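Everything below concerns the one structure shown next.
For this depiction, one protein chain was excluded, whereas all remaining protein chains were kept in their positions.
In order of appearance the chains are A, B, C and D, and numbering begins at 1 in each one.
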Amino acid sequence: MYSAEAAGGSTLSFPILTALVLVPALGGILTILTSNRRPESTKFVALVASTVTAGLSIWLLSSFETADAGFQFVSRHPWIRDWGIGWHVGVDGISLFLVVLTGLLFPLVIAGIDPHHDHKRYLGWMLVLEAGVMGSFISLDLFLFFLFFEIVLVPMYFLIGGWGYDQRIYAATKFFLYTMFGSAFMLVGIIATAVLAKNSLGYVTFDLVELAEGAEFAASTGRWLFMAFAIAFAVKVPLFPLHTWLPDAHTQAPTGGSVILAGVLLKLGTYGFLRFGLYLFPEASVWARPLFLTLAVVGILWGAIAATMQKDLKRLVAYSSVAHLGFIILGTFAFTSQAITGGVMQMVNHGISTGALFLLVGMIYERRQTREISQLKGLQSVAPIFAAAFMIVMLSSIGVPGLNGFVGEFLILIGSFGNARWWVVVGATGVILAALYLLWAYQRVFHGEPDEENKSFAELRPREGMLLLAFIAPIVFTGVFPKPMLDRIEPSVKALVTHVETNTGRTLEFEKKEIAPVEHSDVHSDTEKHDTEKSDSEGHGG
Amino acid sequence: MFAAETLAGPSIPWFTLSPLLALLVGACVLMLGGSLLPQWPRGLYGIVSAATAATSIVLCFFLWDNLTDGRPETIIADALAFDHFAVLGTITICIAVLLASLTTSDYLVREGEDGPELFVLYIAAAIGGIVMVAAQDLIVLFLGLETLSLALYVLAASNRRREESQEAGLKYFILGGFSSAFFLYGIAFIYGATKHTNLGRIMKVLSTEQAFPRNDVLLLVGVGLLLVGLAFKVAAVPFQVWTPDVYQGAPTPVTSFMASAGKTAAFAALLRVSVTALESRVDDWRPVVWVLAVLSLVFGSVLAVTQTNVKRMLAYSSISHAGFILLGVEAASHTGSSSAGDGIASAMTYLLLYTVLVIGTFTIVGLVAGKGDVGSNLTDFRGLGRRRPALALALTVFLLAQAGMPLTSGFVAKFGVIRAAVETKSYAIAIIAMLASVIGAFLYLRIMVSAWMEDAEGEDAAPPVPFLSGLAVTAAVAFTLVVGIVPGWLLDATRQVVTLAGR
Amino acid sequence: MELFVFVCAAIMVLVGALGVVLRSNPVHAALSMILTLFGVAVLFVAREANFLAAVQVIVYAGAIVVLFLFVIMLLGVDRAEDLRTEPLGNVQRPLALVLGIGMFALLTTAVVRSRDSLRFKGDGVKTATLEDADGNIRQIARSIFGDYVVAFELTSVLLIVAVVGTVVLARRRKSERTAS
Amino acid sequence: MITAAVVPTTTWYLVLAAGLFAIGMIGVLVRRNPLIMFMCIELMLNAVNLTFVALATELTDINGQTAVFFVLVVAAAEVVVGLGIIVSIMRRRQQATADDLAALKG
Partner (left out) sequence: MSVVSFLAIDPLLEGDLLWTPLLIVLVKVLVVFVVGLVATMLMVWFERKAIAGMQNRIGPNKAGPFGLLQTLADGIKLFFKEDLLPERADKFVYRLAPYLSFVPAFLAFAIIPLGGDFRDGNGGFVTWFGETTRVQLADPPVGVLFALAISSIAVYGIMLAGWSSGSKYPLLGSVRASAQMVSYEASLGLSLAAVILVCGTLSTSGIVDAQSSLGSWNLVATGVVPFLIFLVSATAELNRPPFDLVEAEQELVGGFNTEYSSIRFALFFLAEFMNTITMSAFIVTLFFGGPQPITIGGTTLDIPLIPNGLEGTVWLLLKVLVFLYIYVWFRGTLPRFRYDQLMDLGWKFLIPSSLGWFMLLAAQRLADDRGWDQWIVVPMSLAVIVVAFVMMQLAFRASDRNREAEGVQF
């Protein structure tokens, strides 16, 4: 299937992926070097760097071979020979849109959101963050991935801690430590993977493709390793019960930070599950499936219920994120190509719609200096366009047909209904709850008579409008016409599912009539279920 | 009544000793110059000292190349080992001298003092440390240890205006002497059990002895005492009690030297002794190292978090780092497996990288603390990012590196030891180490938060960073980043330290 | 005779050592230490280490304890401390005692258990004889300048450290004097 | 004269040394006068010396005695430095005990 030789259906002579990392990184350094006295030059440099990156990602999208399931634009160079580590990057259908999303989101955030102070450092960190995120999505080397995965922490930490709200340092530290806690396990897992793979490969390598295709682990070893990775990703996603950092981080982060955090950072976790969980440890991920499906469903419900109870609008959106990401995990661990495709779609969709929601909440805060739902009232009458924009984005988030959220969620639910029926049934209530809490929030904020303070709520400015348009356009476009996206995602996902199937020797796909896979794992043995519960409780303990 | 027999001493390979001799010459120049010429230009002592260390490093590179062709060997009646391990250790210690000299020079200016004594002590300590790194004989090792320790005691107590400094010296001295006694008793027992103090011969005796039923009590108690002594020196929990006080009380450049050169020497000695002489008894001492490593990792990190003084924090963090290095030692103990060498290599690499890191960090702490090392509380770091952005940035790099962030040397170091541990299937300890580093990360974050995100009450005009300290910090930052980004060359090189002489 | 010497010396050693620990007056403690040192020197002689016995007396009794006494007298810390009021805490003293006894038990077990396993033999230690009174010294010299020449040379560095260190610690500038 | 039936063996010496070492150790732990603590450390070193000498005879190997020689040198150097530190600190404050040294907490 995937193999290093076959990879690279589309070959550009230009190392576009490398450029995608280097351009923002260099941009960040340049930004720092600009003069303090001329803030506009700083912003100019940052904008140029991020726009160039965006351009590059568009170019990437346009030259992507649609039908090719393998990695494209692959570039491989040895780096630390001693440890078998190389610069190995490439994209396939799964990562393509995340890269594009990253490329497009950053210029919007940089252009549209004002950090209020210390522009230079803010922009510098932003660009470094972009480089880190890009790197994570395109890495095909475990070490490289870990590297970018960790690097992302630093700028995000500083962004939250430096430009956030009152509790920013607490939130930033919590964010940092949670993620690092996960990475600790992942690092050990990565090293162990490479070291243990030596037995079957004969040499030490951290190359994802080589490991996934060539290495064989004993079942129990594979499961341990998978769990090590899974903890890191579960924190990042965040999966219940490791999600507690997210509301704090989101709420306290500056608007730009929240948008990026929701838009792309969380996807590192879900993407990681696909790329490094399923691909690398198919057997173990099938084994752990019930656990993650359960956690996903619990997350959906928990997020939804918690969102319902929030008084802070931003916190509400943050909890809705938890719920949405639960869906993505649900899709991922359904192991049907439909559901995974839906999951990938949903990653992008969530990035756009929740990003936009945070943007809007940020705008409200700019105007009112509060995010308390109870303080806001009747905004619709003072700012109808603003309310309309909010409505569209919110509906997308709920998953109303015709908007992008629907496509992803629908695919996930349909795709996993076949082999994860009961989880889906429970999870689907999350959709209803989402409608409930979002609409309720909308009602409280926008309907009614504005009181004294809300009377002066300013209408959307043209610049803000342009910015929001950039979000709403893809929301509508994808909702109406998702095919180009699906075409590009599906081959890779199918290949992945096949990979899992061949490696586990089980058929997961196209058994929608029966709940066979579930039974499959039920039949498999009682002890195994036992194991699941055990590791479940261990997961809690950790 | 002349003695009829003349004494034929062992032959001495002068070139092999050249790094040591260079240091010796440097120390003599400083002492003689200092006493003959009353008025040297300020800072010259530090430069001479740094130049001495640099010379030594250059000579080490020559030796390294020589060794690449030849095989490691033991020299001067098998008392010293000449192998890559020793040369790397020498380089590490000389780097410590080099950087610490530069910063001490500014420190002296800050304190309104002058004189070559501190530099002489640095160099003498380095000689002791280098001998420890290369010692192939327990007695030689002990003397090296004492040379190093005595110099460090004095250095710690060298600021006579600050009572804390002298208390630090006294505490360090009493506990150091105490641990030396244990160390020495251990040597005596090992000598009793094997009739040798030479590592190579001990190894031979112990490995040939396995055939008949053996009575190891004396040997094992001896090894235990030896480990206690060394654990004191490397500040592994539960023998760490002196560390926070001494690190906090000692003049900051001295602290940095202590944390770098002192640790390097003690760890190198620990590695060499345990892996060479006690190779056939790995099963007996490995658990001890394991426990020490775990305790150091956990307690070092946890206690660090509760501190409010940055020097104390870093002291505890150095205990945690010691735990990491012990991880490498533990990995090296799996002598049967093919990857035992990774333990040695990774521990030595860790020491090299940590040396640069910790000196860089402490230099900045010293600059912030100002005259008399008064301002080393966490609150004194507030607003550093505004007052001295460059310094704060450098501090951030160091702290991130200490936390083990990728693209810094700290990551390479941690990755190395974790990898070594994983290769020897010590998963539990690897995970504990990583979790400890998470707790440790919190500590570094606290400092960074103070530096970047909190503002000082009174905005005082920051005095400019003195040139030599600036140079040292810049070099350290550059090294940290370069190694972090392209570690290949270093790893290629350090892989060679695996072959120990006489093993 | 051997037994007699050993017992006498052992009593000297132990009484002296206990004196160091228990006597409240530092000067008396120092004197007790001399007793121990002499006992050890006698034991050295009993074990054929004549040279070391002499060096032990010269270095320890002649220099080290004298320095101790100097310091005690110069600092005027020669008054007796009340041992009971030493701020020890309630736990520390018994704890230390337990630790010490434990250590003693451990060490004793080690040496007793392994009394028959000291079977590696060397080339022999020369004792002083009528024909060759300096045999022991020659042998030590050969060892020092042969196997341990590195250690010997290192002692020079050690002593330099000691000297320079003392200068660092003792030298006072005018500014400090006025300051303190 | 006395025809000694019992001849002290090496083990006697070693046990005596162990006792000396333990006493020294207890001394370091219970006493709070730095001078006395330091003396106790010297006692411990003496115990080691005794061990070395006893073993040297038992093993008929001169190197044990050589080791003692070096230990003596080290002890001397240690005393010089240690007393230097003690003097420099006590010159400030008479009658300092290890517990009074509390400017550094811990």
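Quick notes on this one:
Following the convention adopted for this analysis, contacts are C-beta pairs under 8 Å (C-beta built on N, C-alpha and C of every residue); 3 or more make two chains touch, one makes a residue touch a chain.
Computed from a predicted model, the values in this text were never measured in an experiment.
Put simply, the hidden chain is in touch with B, C once you look at the whole complex.
Looking at C:A10, C:A46 or C:V150, the residue that reaches the missing chain in the full complex is C:A46. Touch with the hidden chain on the side of chain B covers residues 1-3, 6, 32, 35-38. Even with one chain removed from view, chain C keeps its contact list with that chain: residues 1-2, 5, 25, 27-28, 31, 34, 42, 45-48, 50-51, 53-55, 57-58, 61-63, 66, 69-70, 73-74, 78, 127-130, 133-137, 167, 170-175, 177.
Methods note: only the chains that are shown with their structure count from here on.
Chain centres here are Cα means. That of chain B falls 29 Å from that of chain C. In this assembly, the C-alpha centroid of chain A lies 69 Å from the C-alpha centroid of chain C. For chain C, residues touching at least two other chains, in rising order: 107, 111, 118, 120-122, 142, 147-148, 151, 155, 158, 161-162, 165, 169.
For chain D, the set of residues touching two or more other chains reads 14, 21, 24-25, 38, 55, 58-59, 61, 63, 66, 70, 74, 77, 81, 84-86, 88, 92. Those residues of chain D whose C-beta lies close enough to touch chain C in the complex are 1-2, 4, 6-16, 18-27, 29-33, 35-36, 38-40, 42-43, 46, 49-50, 53-63, 65-66, 68-70, 72-77, 79-81, 83-88, 90-92, 94-95, 97, 99.
Per the touch definition, chain C reaches chain B in the complex via residues 106-107, 109-111, 113-114, 116-118, 120-122, 138, 141-142, 145-151, 154-155, 157-158, 160-162, 164-165, 167-169, 172-173, 175-176, 179. In the complex of the two chains, the chain C residues touching chain D come out as 1-4, 6, 10, 13-14, 17-18, 20-21, 26, 29-30, 33, 36-37, 40, 43-44, 46-49, 51-52, 55-56, 59-60, 63-64, 67-68, 71-72, 74-77, 81, 86-88, 92-93, 95-97, 99-101, 103-104, 107-108, 111-112, 115, 118, 120-126, 136, 139-140, 142-144, 147-148, 151-152, 155, 158-159, 161-163, 165-166, 169-170, 180.
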